[in-house]
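Shown here is a partial selection of chains from the complex, left in place.
Just so it is clear, A, B, C and D label the chains in written order, and each chain counts residues from 1 on its own.
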Amino acid sequence: MSKSGKFSLYYFSSPQSFYPLAGALQPWFAALAAVLCAAGLYISFFVAPTDAQQGESYRIIFIHVPAAWMSMFLYLVMGFWSGVGLVLNTRLSSMVATALAPTGALFTFIALWTGALWGKPTWGTWWVWDARLTSELILLFLYIGFMALQAAIDDQRRADKAGAVLALVGVINIPIIYFSVQWWSTLHQGASVSMKSAPTMAATMLLGMLIMALGFWMYSIAATLARVRCVILERERHTDWVAAEIGGQK
Amino acid sequence: MIRALGWVLRRDLLLAFRRRGDVVNALVFFVIVVSLFPLGVGPEASQLRNMAPGVLWVAALLACMLSLARLFAPDHQDGTLEQMLLAGEPLVVLVMGKVLSHWLMSGLPLVLIAPLLGLQFDLPADALVVLCVSLLIGTPVLSLIGAVGAALTLGVRGSGVLVALLVLPLFVPVLIFGAGSVGATAAGTGAEAHLLLLGGFLALALVLAPWASAAALRIAME
Amino acid sequence: MLEARRLECTRGDRRLFSDLSFSLNGGQLLRVAGANGSGKTSLLRIMCGLVSPSAGELRWQGRPIRAEREEYSRNLVFIGHLNALKDDLTALENLQIAAALGGMPADSGRMLSGLDRFGVAHCAELPAKVLSQGQRRRVALARLALTPAVPLWILDEPFSALDVGAVVELERLLASHLASGGMVVLTTHQEVQVVAHAILRVDLDLHSAALQAA
Amino acid sequence: MNWGNWQNFLAMGGYGLYVWGSYAVTLIVLIAEIVALVTRRRGVIEHLAKYYAARRRNDET
């Protein structure tokens, strides 16, 4: 997404020209995502060795970490496009930001869920109020806030702009939250649990994680492109080109 | 009469559905408040476990209270409340409809999500069950009492805080026995007595609160 | 028959009107006149039973209205300054719910014809909040088209915000209600051109001598 | 890596519930998103088709 948007900002910043481009690119990203995820899964179950300390439970890492990465990365991308939309008043950027949010929230949820399932066997509890966990939870709230705000406003232009202001405020806040939570937790908590006890990674593990991360990334692009196309159709319905487009498909 | 109740209920649920977010929002507010406490208090598990029943119940109470602002005030402002008073149906019935929809939108979701939050505080399984049951009996009481407060503060400016002031003291018994039931289970002393009392409150509130709200509404319209 | 006996209304320190008596029969229109702030809205709210007068009483078919509030409510339609529309519901849904709560059947066919009568059928599916001021008024008034059987209509400045076409339509509707034996009470600063066999007039400026002097 | 048989694979060294719980939920969630996207697109197109048909009818009258 970010690539095609930046690549030829001027031409493709109009929804009309972006719509077919997105349609053309979307299957490729989807296919790439499928291939990468399949490869990643193969590595994670059949190539990567059993972990000495954690046994097989560590295999959760292959989705947990990529999902966690994506959840944070997508928020940044969302903030970026929101900002572009707000400053340059380009409709497409706002649509992209809107389309990114659900996927981002989804990966946040996955990171939380898999983390919780991983925590039970390794830490003996589903949840601790640790720095990373807490900031990930707050990230989920930020995503939900963004989506709830946009959903609550009927006027599209207004929803875009309001969402953009919120996303930008949130982007400033994320590092602040991250560091405050980290500091807070290390201040109070003894040496109970820390991520550092995670195993030093074998090369195959790292490879598997990276491939899965790439797969999730491609998936996010594909999903976002698909959603952007819906959003474009919904919002541009009174233009002639959408009328022609849908007329053609019918 | 039942028909009128049905229409009020239908109307309010439709409105809630239109605003989509609303139901989810009350829920998310609950979740967020509960999550704030560990941030304020610190992450030690045992301390959090002790606090859990109190925190969850106080949060439920606040979530319910916050949503009271939406119970009558919007209808008052746009004149639809006036029309309800003139509907030719007993006002009590209409009030019941509104309270019921309020509970469905702000109480019930809390009951459903509470176990998940209890897990975050590391509550044992039986305490989780009692938590749910106590909320199931307790939140309708909150809605009922809250309706009286909301009706009394109608049209009074700054009513957001005033309503809190009026209803929170009345919520206290519910809070004590609600949180108490969970605490008792966690401590192994059994929660029946607490829950029975909560049930008693519910019966009492069901009988009295709608009349009081209806009377308060009539006064507010003068 | 609606009968007012020596009504008095006091607001704050001011006596708005006092000793106001009149009676209204089927087929009659009562226009409440008076300058801004003379108490027209207050009188109308008293007539609905929403506010009780500081003295005097109102009788419906010979019985005081306080005694049987619900019964009386079923016999009247009140449209006030406020349009009583929920911003988030569509025009159609608003009308439907208003009708249902008033005890009318609420099928959407009838509703649509009501909206159509006031030229807002094409807005039926729009949420009320996006409607213009005049369109909102029209939707509120569409209730009248659905409730010809309710005898007493009480309307507070029904013509405000309406354009010329809608004013004519409303006048026609009032005339036909009166012709079929209904009663109408209204306030307006514009001239009314309703064909009715009797137009009564209460001028509050005359009933508030005390005020004028102050 | 050789798991020997399905039982071993499913057991995941005793951590089956957690590992499969994670992977399954991830899969479900992603599939749900895909389904949601497909139905949304279909819904949009259907809605728009109706919308244009209505508009055309309006234009004709």
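One rule holds for everything that comes next: contacts are C-beta pairs under 8 Å (C-beta built on N, C-alpha and C of every residue); 3 or more make two chains touch, one makes a residue touch a chain.
Please read all numbers here as calculations on a predicted model, not as lab measurements.
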item: Stoichiometry of the full complex in this file, given that only one copy per chain type appears; value: A x1, B x2, C x2, D x1
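Convention: only the chains that are shown with their structure count from here on.
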item: Mean-CA-position distance for chain D and chain B (Å); value: 35
item: Cα-centroid distance, chain A relative to chain D, in whole angstrom; value: 16
item: Between chain C and chain D, centroid-to-centroid distance (C-alpha), Å; value: 54
item: Residues within chain C bordering two or more other chains; value: 127
item: Contact footprint of chain B on chain A as seen in their complex; value: 125-130, 134, 137, 141, 144, 148, 151-152, 181, 184-185, 188-189
item: Touching residues (chain side chain C, partner chain B) in the complex; value: 48-52, 70-71, 73-74, 76, 78, 80-89, 93, 97-98, 100-103, 127
item: Residue ranges of chain B touching chain C (in the complex, touch as defined); value: 3-4, 7-8, 10-11, 14-15, 18-19, 74-75, 78-80, 82-90, 94, 221-222
